[in-house]
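Presenting chain A:
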Amino acid sequence: MLRVEGLHKRYPVRGAGSGRHALHAVDGLDLEIEAGETVGLVGESGSGKSTAGRCILRLEEPTSGLIAVDGVRLAEAREAELRLLRRRMQMVYQDPLDSLNPRMPVGRQIAEPIWLLGVASRPEAERRVYGLLELVGLPGEVARRYPHELSGGQQQRVAIARALAPEPRLLILDEPTASLDVSVQAQIVRLLVDIQSRHGLAYLLISHDLSLVGVLAHRVAVMYCGQIVEIGNTDEVFARPAHPYTQALLSATPRDAPGEQRSRVLLRGEPQAPIDPPDTCRLYARCPCAAPACLERPAHLQTFAPGRAVRCVRFLDEHGRGVVSR
Partner candidate 1 sequence: MRSFGLRLALAVVLALAGLGGIPAGSVGAPAGGSDTLVIAVSRDMQNLDPTNASSDSFTLETLTNVYSWLIDYKLVKQPNGQMIGDPNAFVGNLAEAYRFTDGGRKLVVTLRRGLEFSNGDPLDAAAVKFTYDRLFDQNATTAALTRMAKITDKGSVKVLDDHTVEFDIADPNTLVLGNMSQYGHAILNPRVVRPHMTADDPAAHEWLKSNTKGTESGPYLLESWEPGVQFTFARNPHYWGPPARIARVVFRIVPDPSTRLALLKSGNVDIARDLAPLDEVELMHDPSVTVYRFPTRITSFLGMNAKVPPFNNVKVRQAIAWATPYNTIIRNVMVGFARPLTSPVPSGMPTHTDQYFAYRTDPAKAKALLAEAGYPNGLSVTFTSRADLAESKGIAVWLRSGLAQAGITVTINEMQGAAFTAALQRHDLVFFHHPGWNSINNDPFYHLYWLMQSACCDYTNYANATVNDLITKNMISTDLKARAAASRRIQQIATEEAAWVFLYQPDLVLTTRKTIGGVVFYPADVRVRYYYMTKE
Partner candidate 2 sequence: MFADAAYLLRRHPVSLAGVLLLALIAATALAAPVLAPASPLATNPGDALLPPSPRHVLGTDDFGEDLWSRVLWGGRIDLLIALGAVAVALLSGCALGAVAGFCGGWIDEGVMRTMDVLQAFPSFILAMGVAAALGPSLRNLIVSVALINVAIYARLMRARLLVVKHAPYAAAARAAGNPPWRVLTVHLLPNCLTPVVVQSSLQSGWAILTAAGLSFIGLGVRVPTPEWGVMVAMGVPRITAGAWWISFFPGMCIALAVMGFNLVGDGLQDLLDPQRR
């Protein structure tokens, strides 16, 4: 139902020396999401995953790329098309307090997308608010409150209610639990699963938390420096990560219990912003298994098993087969 092809987002940056430089925040993203499916987009901060989410919802204009919803291609977003897009897709943001207007009662904020996107009239929209609040497990009187009067969990529920208001088919969840307390995170996770099962929504889950993605996502795409480095069925990726970066991420997830032993893949240093990046492997400098071959060829995302693709020259060399994914 959502198809993203060749999504690029570049920001001009003023670098040292002369000439123009560009930050390739999102560098050729291809992604498909089926109805009712959850796709996890994982990566560290600066990997471009949030930018990708914002570009898909056209909160930012992508530099290039194609977005198609239900077969409707939205190359050039006009006002009417944008409305259509946003009726189908909505977003839940990381920090619920920041994503709610501090000076507007939450009821009005939930009603806004309904009548502004032309789903129903304004009075009707205001009636629907109570149903939505109930759906996310909040009492109706919350509608009159202001965001700062609510707890973090309640705020995120409001944000979810607002996202659900225009009855979208896809929710982009941008780190929906990252700023919440542990005990509340679980409530939100359960709520999201519950809503998906009841309404058949598709989720694009953007998160740095592999555990969360592991629980929620059917498929997972791992991003590094603006590119997807690995994509595949969640269970398979978690069981047999192909890309060293995925391996490192997985080994960085905390232990469940003391004494649990686990192989550790430690990356050196820290991620660099992808300014004028090379087309070879971007993890090279940090990769524990980097080899000279990694710099010889451009790294492409290649399918090596059904539903699995990876962007690692070494891995593909070792596992021989595979075709260029596009």
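A quick word on the picks: all candidates are chains of the complex that A comes from, given by their letters.
To be clear about the criterion, a residue touches a chain if its C-beta (ideal position, glycine included) is under 8 Å from a C-beta of that chain, and two chains touch if they have at least 3 such contacts; residues count from 1.
On a predicted model such as this, the values are computed, not experimentally measured, just so you know.
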Candidate from 1 or 2 that touches chain A, complex-wide: 2
Contact footprint of candidate 2 on chain A as seen in their complex: 54, 57, 59, 79, 83, 86, 90-91, 93-95, 98-104, 109, 112-113, 116-118, 159, 162, 165-166
